[in-house]
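Worksheet for the structure shown next.
For subunit A:
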Amino acid sequence: MVCPEGCIVEQEDEFFIPDYDYCKGCGLCAGECPAEDIEMTKEEK
Partner candidate 1 sequence: MMHFIEGSIAVAQAVRLCRPDVVSAYPITPQTHIVEALAEMVADCALDAEYMTVESEFSALSACLGAVAAGSRAYSATTSQGLFLMFEVCFNLAGMRLPMVMTVANRAISAPISIWNDQQDSISLRDSGWLQFYAEDNQEAADLHYLAYKVAEDHRVLLPAMVCFDGFILTHTYEPVDMPTQEEVDAYLPKFIPLARLDAQDPISFGMLANPDYYMEFRYSNDQAIHRSKEKIREYGKEFGAKFGRDYSAFVEGYALEGAETVLVAMGSICGTVKEAIDEMRAAGKKVGLLKIRVYRPFPVEEVAAALKGAKRIAVLDKNISLGSKGAVALEVKDALYGSGIPVLDYIVGLGQRDIRKRDVARIVELAEKGEGDLFYGLREGVA
Partner candidate 2 sequence: MAIDKTLELFDCGHRACGGCGPALAARLILKAAGPNTIVVSATGCLEVFSTPYPETVWKVPWIHSLFENQAAVGSGIEAALKKQGRKEKVVVIGGDGATFDIGMLCISGAFERGHDFTYICLDNEAYMNTGIQRSGATPLDAHTTTSPAGKCSTGNRRPKKDMPAILAAHGAPYVATTSLAYPNDLMQKVERAIDVKGPSYVQVHSPCATGWGFEGDRTMVVGKLAVETGLVVLFEQTDGVITKVKKVVRKPVEEYLKVQKRFAHLFKPQRNDTEIARIQAIADANAAKFGIDIKLKKPAEKPQA
């Protein structure tokens, strides 16, 4: 709901997965998730 990109999509198993081609890593989803189920992990190159 709170993703400014609108890139988190509900999958068949009712889990929400972000589309990593469009995710900017802002972390709003992690901050707001009431189930505290999202963890932000830094992607190191």
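Keep this in mind: a contact is a pair of C-beta atoms (placed from the backbone, for glycine too) under 8 Å apart; a residue touches a chain by one contact, two chains touch by 3 or more; residues count from 1.
Criterion applied: all candidates are chains of the complex that A comes from, given by their letters.
As the structure is a computational prediction, the values presented were derived from the model and not from experiment.
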item: Touch-positive candidate for subunit A in this complex, from 1 or 2; value: 2
item: Residues of subunit A defined as touching candidate 2 within the complex; value: 1-7, 10, 19, 22, 24-28, 30-32, 40
